[in-house]
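Note that one protein chain is taken out, while the other chains of the complex remain in position.
Up next is chain A:
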């Protein structure tokens, strides 16, 4: 989940913080101190996060585009300049542009807004933006909620008493609510000083930037792993299951079977990697065998592990999470009903790995796989009738196909209550019978008039002849075998 740090560089951020005795600080200095702490934490514990740094006042500027280079971010912090007034709406529009350009609208993002809680005055102030929310045209809509899923963290270089003296707190809460409610407002506790700003950023780090450690088990083999990005809790159905499901930190490998979100990184600290680690073994074998391993992440929540290589020969163990549920991939069937091959009477993969029990076929075929009859468009009906006639002209060679098509048409006509069609096709078949050339096989005439008669009977709607499951069978004639052989 990429992070955008949105730093307020308006003039009010230069307000001095009164400290007894020691040297004088600006609020900006406190903010920079806190952000430095955040970046240092990320550089060592959360280094795969992409972070961008934006500064804003009445205008906004992208100081550092999305990067994992935390030195660059810290450098940019050290050279911030001071500008005019706070205009949060414009800055949020900026965030929207920057994120969508880089990641599109499907990628969840975290926005860390650092401000002093003086939210501008007059036009462009947050108060003004919120007051005019409802009177806007399509082209000037407020940027929140963003099209991408957002976690908004507002860090105030101010304490809550100060914010509550004005309507600043109310406005910030409104802002958080507009963004979808996912996030938090952090304020400073006690006097504004280095220590309290550290505490505040520490709370943000604990809440949003703590690495996700887990243990991967495969029977008695196991390995400590760090998962990045952090798997987020998920609400499956807010009505039936209103509690979010959380990925358990004890991950069970279920077994091997035959792409998308998570990267599973064996605790990649600077420690020398000299002792054997199960993850590396698993990765190596998955890669060599071209297999994936199924993992259980919690009750009825599964995912898969596989080796993924980038173009630079670096490969790595990835974990993709499936949607929570007992049957996340229809072609695997219910996961709880996957059992060990050793129990099967015969190896379903074949002795030479030439077969596979997957994909599991669904109990019913989809419409496009079962030759359904649809006559909504006239062309559909015409095509079916023509197909019957084409085969009728090739009797008796096409007897089987002729009756198959005829019966398909008959079934549909009966279901749709389209008896007029049965009569019409019966007439057509009788006409075909009269048009048969002299050279025609005698069986053709018999079959045509038999089929026409059967259709006519069905078209009466009489239940005796109009049974849906009944099929018109070819008429048994002596020609079927004997005549055709004598002719030859």
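FYI, contacts are C-beta pairs under 8 Å (C-beta built on N, C-alpha and C of every residue); 3 or more make two chains touch, one makes a residue touch a chain; residues count from 1.
One rule holds for everything that comes next: contacts and distances are computed from a predicted model.
K.L.:
Pick from "PITH domain-containing protein", "Integrator complex subunit 13", "Electron transfer flavoprotein subunit beta" or "von Willebrand factor A domain-containing protein 9" the UniProt protein name of the chain that isn't shown here.
P.N.:
UniProt lists the chain left out of the view as "Integrator complex subunit 13".
K.L.:
If I consider the whole complex, including the chain that's not displayed, which of A:275, A:354, A:439 or A:464 touches that chain?
P.N.:
Among A:275, A:354, A:439 or A:464, only A:275 touches the chain that is not shown.
K.L.:
Among the options A:155, A:247 or A:381, which residue touches the chain absent from this view?
P.N.:
The one listed residue touching the chain not shown is A:381.
K.L.:
Pick out which of A:133, A:344 or A:473 touches the chain that's been left out of the picture.
P.N.:
Per the contact definition at the top, the residue touching the missing chain is A:344.
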